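Scroll down for the structure; my scribbles are underneath it.
Missing here is one protein chain; the remaining ones are kept as they sit in the complex.
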Amino acid sequence: MSFDVLKIRKDFPALHQQVYGKPLVYFDNAATSQKPEAVINQIAEYYRTINSNVHRGVHYMSQQATDAFEGSRKRIQEYINAANHHEIIITKGATDSINLVANSFGRKFLDENAEVIISSLEHHANIVPWQVICEKQKAKLRVIPVTEAGTLDLKAFEQMINDKTKIVAVGHISNALGVVNPIKKIIAIAHQHNVPVMVDGAQGIVHDSIDVQAMGCDFYCFSSHKFYGPMGVGVLYGKEKWLEEMPPYQTGGEMIKSVTFEKTTYNELPFKFETGTPNVADVIGFKSAIDYIDGIGMESIKAYEDEILDYGIKKLKAIDGVKILADGAPKAGVISFLIDDIHPYDAGTIIDKFGIAVRTGNHCAQPIMDLLCIPGSIRASLAFYNTKDEIDRLAEAIITVKEMFA
Amino acid sequence: MSFDVLKIRKDFPALHQQVYGKPLVYFDNAATSQKPEAVINQIAEYYRTINSNVHRGVHYMSQQATDAFEGSRKRIQEYINAANHHEIIITKGATDSINLVANSFGRKFLDENAEVIISSLEHHANIVPWQVICEKQKAKLRVIPVTEAGTLDLKAFEQMINDKTKIVAVGHISNALGVVNPIKKIIAIAHQHNVPVMVDGAQGIVHDSIDVQAMGCDFYCFSSHKFYGPMGVGVLYGKEKWLEEMPPYQTGGEMIKSVTFEKTTYNELPFKFETGTPNVADVIGFKSAIDYIDGIGMESIKAYEDEILDYGIKKLKAIDGVKILADGAPKAGVISFLIDDIHPYDAGTIIDKFGIAVRTGNHCAQPIMDLLCIPGSIRASLAFYNTKDEIDRLAEAIITVKEMFA
Amino acid sequence: MSIQETATKIVNEFSLFDDWMDKYNHIIEMGKTLPMIDEKYKTDQYLISGCQSRVWVSAELAEGKVIFKADSDAVITKGIVNLLIRVFSNQAPEEIIDADMSFIDEIGLKEHLSPTRSNGLVSMIKQMKLYAVVFKTKMKEQQA
Partner (left out) sequence: MSIQETATKIVNEFSLFDDWMDKYNHIIEMGKTLPMIDEKYKTDQYLISGCQSRVWVSAELAEGKVIFKADSDAVITKGIVNLLIRVFSNQAPEEIIDADMSFIDEIGLKEHLSPTRSNGLVSMIKQMKLYAVVFKTKMKEQQA
């Protein structure tokens, strides 16, 4: 086998722990991923050497830090194949990126005649900012429904989009159900109407190679921490033409060219959207994560993840009473399920005692849970460092849960 | 001597480097501080063990991470003596904190009859957000002038504040000049008029013990990275009564209680103002920084810093042609100066070659530079790990600069 | 039985079980004997926040003692809230307010006690003590 998962696991120190005296099984990757040693060491190395504030310093360390910081931006650009490095805006996370777009695009382009389209499968981070800006600008928020199969209803979307639509904001892969959305089709339809599309790629970047130019999206955003990088860093990719037209979001140092009490002029891209001291250490750490992932290759990662996901779904379905949510829809990385009528919190509490970390609840995607008429689900979210053995352990735990609550 | 600086320096790995073959002298502390080994190790330790997403997880690691994260919030509360831990909002930096206040307080309390007061000594981070919100709400921005001595003109302030004033936002210690503002007097005057005061404490927390209740401020904000903690973390302290009244700032997961497409209800403090996955690793790292500083004691730190600052000012003033900015004003941590008519950039470039990191330029405080009619200054900003020897080396470098540009 | 006596009794019950699974089975059993509240109380007003599952707790005063009832959509939560009800119900407000909760440690439910935990045990205790405070105030007013 070309994909040596046991070798790969050695790169992730957090995986080798005991929880309640049992070897940890970490199945909460959609919430946050574990980090390879290379990333952890890079952060420490940074703080031991070139740690400095960037961009305005003439001194050696500041110039080194600036080079490394801007080098990381270029690495991100290259990794997602953006056309320009100034189309890469550093934020604090996917939520911050989406707030930036909703606020800045919204203030410029939304008014009482405008409509915004999101979907029923969104994470709260891609719902609430749009609700808020639509309310502020008196625009209308419309929601793509889901079909029985748990996929987005593209027919409904085609009927929904019209001259008033100013932007479509949809997730790439649903964190709650693992459903992979037909993002290229959505973009094609939107672009036929000259409507830009923002893709919430918080889960998308983790499970597939991203080429923003091939995808054609106008914005793409994600968090470092879900993609094997440090916490506290997010990315917003935006096409230059939109970023140029949008007003700044947060303001302060760095994002301005000149400040007087009468008039302040703003800096160029990407700095127009970046204010305050950036999280230099973690941005550089994120570069190490990308290097690490690229070293293995997203194609092998995807192939292996699909294999264990498939194995996991089959294994769990074989247990009487387990119901996989959105079963049949195209999936990546996530098994979201219920066991009989057992409350997810009950199940999760017991599964935890086996040293297995799963998440229970609505996964910050309450609307889709409401649509499915369930209080939440149990979610096992996989990464390429998980194994079939670990899935077997989850299956055993589920059987115990069934017995305990029978 | 009770303060053993050579022993303390051992705790900071970055200080023991050679730059251009010379031992590094790091005098750019006001831009960002170096980190003690304890902080660097804590971040790595976190990623090697309990790394998880917080608050919503039932599993072991998530609960450990949540405890550590909330424990850090309590530590911050305790350190600045806030009345409640939910008055501590975690942000990504001082700039983010100020944007939060300007935006959220501004939308609620500013209108075309309102006035906001800032000062001439502010960092851009405490100017531009107020300019922007005042423009949006059609409020008026007023600016406390400085006296000849470089201190804030309190008489002018007293005449400026009136029934229309809704908030006063001033820095605690000026990053560009090191001037310590009479913050208690300003708060007393403002409170006589029932006007709340936001203090930009980005430099203040670094050089003095902070007791927000004793100080009486309504908001206090700062960055972890300037206070020996990791990058990517900021704090906003706000009095409960204001935070309760203010609308949320960024929106998404975590800060909401329930989401439907019709109506979203917001969570309680502090979560109302915290959305998206927080920077757990660095928040926990920041706790280690506070523990470290508390271990030495801010009183000893302050005494030692005042001693070397005094030494430095005397030493530099003794060099013919060196002009200390705002000389005579009460100072902390910063020597901002000019050498003859030499451009700060010229001086900085040469000083750098001696392995000495100083900053040159306007230090993101263009208005005060404009007022002083200078393009910027050379700034040596000190920390408690700096030594008199290092100041001597700076003095030597200055003499070479003078010779080279004579 | 006093609060302390019930607490000791519960600690003894749990001490019979060596492993976590038996402990949880006992909690689940306790969930099944929970004094359930009337459906009409299952409203937001009686809902305790801070839990991943929904828990409703109602309280009434009868002859100077507080009677608690509760329900939850999760069985473990039912068990935990019943454990609290066994300790608190039928006690005077004063006793409830002052009750020492350290027995929860001894049961081995310590991991549930952090205020940041998603099961909301702390919120439940807080809410029940709050009811007691309200009743105590009422009783004082009536005496006055």
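Some observations on this one:
To keep things simple, chains are lettered A, B and C as they appear, and every chain counts its residues starting from 1.
To be clear about the criterion, a contact is a pair of C-beta atoms (placed from the backbone, for glycine too) under 8 Å apart; a residue touches a chain by one contact, two chains touch by 3 or more.
Computed from a predicted model, the values in this text were never measured in an experiment.
Only one of A:Gln63, A:Ser209, A:Thr387 or A:Thr400 touches the absent chain when the whole complex is considered: A:Gln63.
For the options B:Arg9, B:His85, B:Lys164 or B:Lys353, the residue in contact with the chain missing from this view is B:Lys353. Although one chain is not shown, part of chain B still touches it, namely residues 20, 342-346, 348-350, 353, 360-361, 375-376, 400, 404-405.
By our rule, only the chains that are shown with their structure count from here on.
Taking the mean Cα position of each chain as its centre, C sits at the greatest distance from chain B. Centre-to-centre separation of chain A and chain C, using mean CA positions: 39 Å. One simple way to say how far apart two chains are is to compare their mean CA positions; for chain B and chain C this gives 46 Å. Distance from the chain A centre to the chain B centre is 31 Å, each centre being the mean of its Cα atoms. Along chain C, residues 52, 118-119 each make contact with two or more other chains. The set of chain B residues that touch two or more partner chains comprises 56-58.
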